[in-house]
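Would you mind keeping the following structure in view while I ask a few things?
A single protein chain has been removed from this complex, and every other one stays in its place.
Naming follows writing order (A and B), and every chain is counted from residue 1.
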Amino acid sequence: QDNLASLLGKLKELLKNQDGHQFPVTNTLSCTSVKAMGTLASCPTGMTATGCSCGFACGSWNVQNENVCHCLCPVIDWTAARCCKLA
Amino acid sequence: QDNLASLLGKLKELLKNQDGHQFPVTNTLSCTSVKAMGTLASCPTGMTATGCSCGFACGSWNVQNENVCHCLCPVIDWTAARCCKLA
Partner (left out) sequence: QDNLASLLGKLKELLKNQDGHQFPVTNTLSCTSVKAMGTLASCPTGMTATGCSCGFACGSWNVQNENVCHCLCPVIDWTAARCCKLA
């Protein structure tokens, strides 16, 4: 219904969220690193892998399921995932 | 014009978009990988490269035009781009 009362009700709700910064607006790219022994390193829940680093100088990797770094060289001691999300 | 009618007209439009989730608000970082033979791998349109992976263990690369991964080692069999966008 589009009468004035319902509009103002929605407006009040909108402005309340706006004032309380609960509006679903994101404004920062937040990243962290996760390092693990072996060939796999998993990002925390809600984060996606933007890049991977591997032990033994290895630069060959892929990303599984968008959030797990997998180093591909025959000998790997550690794997690190660079993980990002909007916050 | 700032009379009540025009304000409410704009408000209705604003709330309509708000309800339909058409407000230009982004809330997810979405990434994917693209692998190609050779030394270059291009991100899909609208995505930017956040990191690159190279065959033969190579960790030397650069990004061309913000969306193409270029592996720099003398011998490279494949190149992979990690590509992200807001969605």
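Odds and ends about this structure:
Definition applied: a contact is a pair of C-beta atoms (placed from the backbone, for glycine too) under 8 Å apart; a residue touches a chain by one contact, two chains touch by 3 or more.
Predicted model only: the values in this text are computed from it and were never measured.
Think of the hidden chain as still there; on subunit B it touches residues 2, 4, 7, 10-11, 14, 23-26, 29, 48-52, 54, 57-63, 66, 73, 82, 84-86. The chain not shown here touches subunit A at positions 8, 11-12, 14-15, 18, 25-33, 35, 50-61, 80, 82, 84, 86.
The rule is simple: only the chains that are shown with their structure count from here on.
Between the two copies, subunit A and subunit B, the C-alpha superposition involves a rotation of 120 degrees in steps of 5. Separating the CA-averaged centres of subunit A and subunit B is a span of 14 Å.
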